[in-house]
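Missing here: one protein chain of the complex. Every other protein chain is in place.
And now, chain A:
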Amino acid sequence: MALRSLATRKTLTQGLNSVKLTQSRALQTFSLPDLPYDYGALEPAISGEIMELHHQKHHQTYITNYNKALEQLHEAILKGDSSTVVKLQSAIKFNGGGHINHSIFWKNLAPIREGGGEPPKGSLGWAIDTSFGSFESLIQKISAEGAALQGSGWVWLGVDKELKKLVIETTANQDPLVTKGPNLVPLLGIDVWEHAYYLQYKNVRPDYLKNIWKVINWQYASEVYEKECP
């Protein structure tokens, strides 16, 4: 009897293990999210050509390379190949970051007829006035920081979910906002890589940063804010 139950338990454990193994073999990969509007819907602030390349080529490439790196990571972990695991970190940060950031960016934009550019109401509107004086001075500050960023990167409006405080931050390349603080949640991220504006604005990044406010989706930023700071 005791022997039998032991045997049963062993089978059970083995069964569980194999389930776990199968699960870990089925690696989750990522695919390109649809845009919630047409490529041309943000014109004239952002041209349809830019939106199409940005979404179909740039974001897709981050996803493709992120998936590739995850697969390699998965294999390296199974093999116990630590040096490959470590080596993959930079590709995962860059491409995974690119996927995270662009996924947020698309939601941060909206055509004017769908409310793009309409200033935030409710608690986010209040918080902005309290932290930055006014909505206009927030816009000015984000634009200035975005214009001053060297090379490629992002400028963010985030909320510290512990301190319940709004922050403006910049990150280099594809570093997500969370690299600037574990409690930071992005409300709005603006891509200041040259690919985000070059076909239309060339070297004049400040003009891109002036016009993008016409298509910012503050509704989305408000929803995230209210969730983090109910």
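Heads up, the rule we're going with is that a residue touches a chain if its C-beta (ideal position, glycine included) is under 8 Å from a C-beta of that chain, and two chains touch if they have at least 3 such contacts; residues count from 1.
In this section, contacts and distances are computed from a predicted model.
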Candidate names "Coatomer subunit gamma", "superoxide dismutase", "Rab5 GDP/GTP exchange factor" or "Actin-related protein 10"; UniProt protein name, chain not shown: "superoxide dismutase"
Per the touch definition above, residue among A:S131, A:N173 or A:Q219 touching the missing chain: A:N173
Contact with the hidden chain (one of A:Q72, A:S152, A:N183 or A:Q219): A:S152
Contacting the left-out chain in the complete assembly, out of A:L32, A:I168 or A:L199: A:L199
Sites on chain A contacted by the missing partner chain, in the whole complex: 53, 57-58, 61, 90, 94, 150-153, 172-174, 193-195, 198-199, 202-203
